[in-house]
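Comments concern the structure below.
In this view, the complex is presented without one of its protein chains, the others remaining in place.
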Amino acid sequence: MTNTNATATTTGNTVTLRYFAWVREKIGHAEETIAIPAGVVTVAELIEWLKTRNQVYAAAFDKPDVIRTALDQTHARAETKIGSAREIAFFPPVTGG
Amino acid sequence: MTNTNATATTTGNTVTLRYFAWVREKIGHAEETIAIPAGVVTVAELIEWLKTRNQVYAAAFDKPDVIRTALDQTHARAETKIGSAREIAFFPPVTGG
Amino acid sequence: MAIRVDTADFDISAEIKSLTQGRTDIGAIVTFTGTVRGKAGDSPITSMTLEHYPGMTEAELAKVEAEALARWPLSASLIVHRIGELHPGDNIVLVITASAHRHAAFEAAEFLMDYLKSRAPFWKKEARPDGTSDWVDARESDSAALNRWQNNAGKPSR
Partner (left out) sequence: MAIRVDTADFDISAEIKSLTQGRTDIGAIVTFTGTVRGKAGDSPITSMTLEHYPGMTEAELAKVEAEALARWPLSASLIVHRIGELHPGDNIVLVITASAHRHAAFEAAEFLMDYLKSRAPFWKKEARPDGTSDWVDARESDSAALNRWQNNAGKPSR
């Protein structure tokens, strides 16, 4: 839960990505494990990198404004640093209740 | 239900008086029938007249500010004219709910 | 839209079911239940007796419901008020409001309670363990709560 720790070495961290609702449907699977690539520090940078993987990711993250993120099950923002988070989730704005 | 009809002849009207909660307990009975006496037009005037009947009424209506009135089962004020009301109720401020 | 004055207790699930059964236009149901507390201030009470003004009670509650219906798009509503002798923990009053949207249901339920507390002719008498009893005094905060709604079509500020 030290995702605000700006001094953590993030590059190379192994993280679990989780996808929910239409993000999951567009990506085609619910979770996967990746290593955070060099140069990726914030949530926004991770999304930009994911979009470069292939057309499926590019389409899923086409409009990052309508995608919300959680780091270790806590709401995060585009500019939040990934830090030592172990689980990063992407999903649409919530619609429960 | 014409208690706002200022031209009605009220004197001599036969009305049922009803008492609730501590007003009833102080008066000693729940209802009675009276004829509205000459000169009594408003609720306040009726209360003043009731206080002259005897010590029991004088004590029950000692503080008219804490007594509420309904004419024909509708909330009324001290200055409301009795008009052709058939039922006049006196009670403390309500405390339900 | 229904009102009921009753010595018997109520069952909230059953009341909701009878209000909403077969309907799919309702998205939000709010209930308020008032219960007898075991203390009046710091003093324990053993029972509470509710007296009311038959006829006027029903007329006032019907007015209150009509007013709520004029202010909010309610799909259904219910007011049940108990009378007679009650004990700590017992239910006193139930208000249910149902609407397509939650804010209307919340606001209407709070309005009905504020209105009922200041206008409906009920009176409470509390009995103490020593056998004495007293009529409950009206609270200034209840008429203040009602006044909040006077000049406001929606929810009032505090």
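Per-chain residue numbering starts at 1, and chain names A, B and C are given in the order in which the chains are listed.
Keep in mind that, in the parts below, a residue touches a chain if its C-beta (ideal position, glycine included) is under 8 Å from a C-beta of that chain, and two chains touch if they have at least 3 such contacts.
Everything numeric in this text was worked out from a predicted model, so none of it was measured.
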> In the intact complex, which of the depicted chains does the undisplayed chain touch?
Replying inline: A, C
> Can you list where chain A touches the absent chain?
Replying inline: 18, 20-22, 70, 73-75, 89, 91-97
> List the chain C residues touching the unshown chain?
Replying inline: 11-14, 16, 20, 22-39, 88-89, 100, 102-103, 105-106, 109-110, 113, 145, 154-158
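As a convention for this text, only the chains that are shown with their structure count from here on.
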>> Can you compute the centre-to-centre distance for chain A and chain B, using the mean CA position of each chain? Integer Å is fine.
In response: 74
> How big is the gap, in whole Å, between where the Cα atoms of chain B centre and where those of chain C centre?
Replying inline: 27
>> So the centre of each chain is just the mean of its C-alpha atoms; given that, what is the distance between chain A and chain C in Å?
In response: 49
> chain A: which residues touch two or more other chains?
Replying inline: none
